[in-house]
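I'd like to ask some things about the structure below.
Note that this complex is displayed minus one protein chain, with the remaining chains in position.
Residue numbering begins at 1 within each chain, and the chains themselves are lettered A, B and C in the order written.
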Amino acid sequence: MGVITDNLPGVLEPLPGGSVLVTAVDQLINWSRANSLWPLTFGTSCCAIEVMMATGAARHDLARFGAEVARPSPRQADLLVIAGTIVKRMAPRLRTLYEQMAEPRYVMATGSCAICGGPFMYHSYTTVRGADEIIPVDVYVPGCPPRPEAFFYGLLTLQKMIKEGESIRHPGERRRPVLAALPEGMTLDDIRKEMQDLLSHDANVTMTDAVAAGAHYAADLKDF
Amino acid sequence: MSVTVSTLQARISGESTAGSPLSTEEYFVNMGPQHPSTHGVLRLVLRLDGETVREVVPVLGYIHRGIEKMGEHGNYRQFVHLVDRMDYLSALANNWAVTMVVEKAAKMETTERIQAIRTLVCELQRIQSHLLWWGVFGMDLGGFTPFFYGLRDREQICDIFEKTIGARLTMNYIQPGGVMFDIHPEFVKDVKAFLNYLKPKLVEYDALLTGNVIIQERLRGIGKLSAARAIALGATGPVLRASGVAHDLRKSEPYGLYSQVDFDVPVGTDGDCWDRYWVRMEEIRQSIRIIEQLIDNIPEGKTFMVKPAAKIKVPAGIHYSHLETARGILGVLLVSDGKEAPYRIHCRTPNFNNLWCIGEMATGGRIGDLVAMLSSIDIVVPDIDR
Amino acid sequence: MDALNLIAAVQALHPAAQARAQSDQPTLTVAADALVALATQLRDDPDLRFDLLETHTAVDWLEEDRFELLYLLTSVPHGHRLLLAVNIDRDAPVVPTVSQVWPIAEWLEREAYDMFGILYDGHPDLRRLFLEDDWVGFPLRKDYEDDFMLERPE
Partner (left out) sequence: MAWQVKTIAQRTGELLPGSPWTAALYVLLTILAVTAFVTVAGLVLIYAERKIAAHFQCRVGPMRVGWHGVLQSIADAIKLLMKEDVVPRDADALLHILAPVLSFAGMLLVMIALPMSPSLQVADMNIGVLYVTAVSGLGVLGILLGGWSSNNKWSLLGAMRAGAQIISYEVSATLALLVVVVFAGTLQLSGIIQSQDTGWWIWRAHGCGLVAFAIFMIAGTAEINRTPFDLAEGESELTAGFHTEYSGLRFSFFFLSEFLNMFVLAAMASTLFFGGWMPLHVGPSGVGGHFAAFNGVMDLLPPGLWFTLKTTAIIFLLMWFRWTFPRLRVDQLMRLEWKILLPIGFVNLFVSAACVVTGFYFFAR
């Protein structure tokens, strides 16, 4: 991924204190990547209205997180938000879009259609049951469609994930997918309170909670 | 067999039909499936001569999920939530269309209150849909600010829906035999506050976009569709009315409480992009009128006549009913064999027919015009592909 | 024009047309070879003026081994509706196109071809509408089978 990130660890690591320096540079890079997630203007169905339009619009304002620079060209985008159902005919195009994006690239699957096929899971002869059958997904945001707040939760989770990664030592290594689902038993007031907490402390999403919530969710599905 | 079947490849590698006096080279360009102004995953194959569009070949199916097939495998209530995801910007009208055909076929009674609530929420959603269209229309023409203004005001309606229905986009609210919940106690107050809020905003919209000289230049005389052609091409809704045909099911075959309210059907004269723009802006005002007449007189009564778990059976035969969504006529054709699941259910969606006009409109225009026309038709792609 | 008058008026034009039972719309069943001539008459007759083909689709009656094609016609000036039904053989599903009468039929017929495999004779551009050109089978037929499709667990 460029001369700097390829050679930097080799040059710096042997030096005294080089390891600290590498970590510092790593943090800087991660910080910049996490705070500058330019999404691709891409939406297939209902979720596009909620997670691409309503989030970007005046009330929710994606710009607060530096992510409002929606690029129409995949080359310049960092974040592919799969907003909506993916059908067989679209699948190769989605793959192409993903391949066209420049590294590092992140993928969020929003809505139940992009996660598992959602309401079109059974008896549909074209719906792909989950976008992760086609491209790797970093964060799942459940909902049908997810509320803009849920999308922000997913975005903050992704930021957290990027900040915890090691961009220089292990470039391109993917963290395991994260389900940005809310833990069970939460009420709307809890969500609002947590959102306010999150917004007051820069993206303090605890990853473990989200993963635990994911396990919870999976267990729920089994019962279902 | 004499009938031959063609392929897309054969279709777009045809001979050049343009009679350009300059021997310029025509070329094909793919617009979509991922393109900012195709509003989803519509793909248009354009044959261009420089900037001039010679031919538009729409390629559909990038979001075809087979809703009609799925409908045959579930009962009527399960089909209602699927149609939410067709034209998600008028999800309530979609719910109502299915509900209407089922109620008519199964001879279910409804109360005045149910009809009033349905009419009100559908008109609110018409405003919501047109506000979103207005914002996106501005953005497609290159001005970003309308998008934010339109969506800012749309959020207010989302709040009203959230209180009563609990959803912002896909509602699943209007059910065969009633509505899911009664309206929220603050519904009437909220709607009135919103209408008072929206009226001055409409003036602001006019100042920002309608009166702009660039908009007028870009829209007037572009994408003309005569009344006869519009009908022949199957266009309905604002597209048809902009061509001067006052065909509105709310007037001609009133359903809900539309027969009790007084409103005008705005019609255009030329059928160009400007008329389509104007008709939609005027429809927002008419919807405000309708809501104002109904909001104070919501009759008392039950809000559902059939328990949600009750099994609905429809007598065998063909049943059809249709209504006017924000985009045109949505019809549901139901073929029943007397069982709980429909034997065949077919949706006549407005966008499918309206999009067909683009081939006729866009030929000979510029790429910039094509974007304006697409936007003035106001397509929702999942509604086309179903 | 109400339903009975309408059926009478159309039957005056085309005596072979039979009223179809079990339908909430005025419905007439006609033979496939008479379709185009009747469609043109229905569109041009000043009293009928069916200028809008509101929708067109097919129903697969598997047990009776036939397709029933439905043409829903609307008259914008008069405000009445008529449903034309055409029964064709399931093994040789060929029917003349009406796309020269109502241009919108071009797409509706393509959809019916895509979903049911009905072949429209004389159609200017008959190809699949929603599915890829190399798709095998016609999904809305009742006997369509697809390994990909999941059944809902009971």
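Here is the rule we go by: a contact is a pair of C-beta atoms (placed from the backbone, for glycine too) under 8 Å apart; a residue touches a chain by one contact, two chains touch by 3 or more.
Predicted model, so just to flag it, every value in this text is computed and none were measured.
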Check your understanding: If the full complex is used, which shown chains touch the chain that is missing here?
Key -> A, B
Study note, to complete from the structure: Touching the hidden chain, out of B:114, B:215, B:314 or B:334, is B:215
Review point. Which of these touches the unseen chain: B:61, B:74, B:138 or B:237?
Key: B:138
Revision key, fill the gap. Residue positions on subunit B contacting the omitted chain are 27, 29, 35-37, 51, 138-145, 147-149, 152, 208-209, 212, 214-215, 217-218, 366-369, 371
Revision key, fill the gap. Logged for subunit A, residues touching the omitted partner chain are 1-2, 4-5, 28-29, 31-33, 35-36, 41, 58, 61, 63-66, 68-69, 71-73, 75-76, 78, 100, 102-104, 167, 202-203
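Assume only the chains that are shown with their structure count from here on.
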Study note, to complete from the structure: The distance between the C-alpha centres of subunit A and subunit C, rounded to whole Å, is 47
Practice item. Express in whole angstrom the distance between the two chain centres, defined as the mean CA positions of subunit B and subunit C. Key: 24
Check your understanding: Any idea how many Å lie between the Cα centroids of subunit A and subunit B?
Key -> 31
Exercise for review: Scan subunit B for residues touching two or more other chains and write them down.
Suggested key: 61, 64, 66, 69, 73-74
Revision key, fill the gap. Flagged in subunit C as touching 2+ other chains are 130-132, 139, 152
Check your understanding: Which residues of subunit B touch subunit C in the complex?
Key -> 1-11, 60-61, 64, 66, 68-69, 73-74, 104-105, 228, 231-234, 245, 247, 252-253, 315-320, 322, 329, 331, 333, 335, 343-344, 346, 348, 352-353, 356, 385
Revision key, fill the gap. Seen from subunit C, its contact residues with subunit B in the complex are 20-25, 27, 51-55, 57, 59-60, 70, 72, 76, 79, 83, 92, 94, 102-104, 106-107, 113, 115, 119-121, 123, 125-133, 139-140, 152
Review point. Can you name the residues of subunit A that touch subunit C in the complex?
Key: 88-89, 121-126, 129
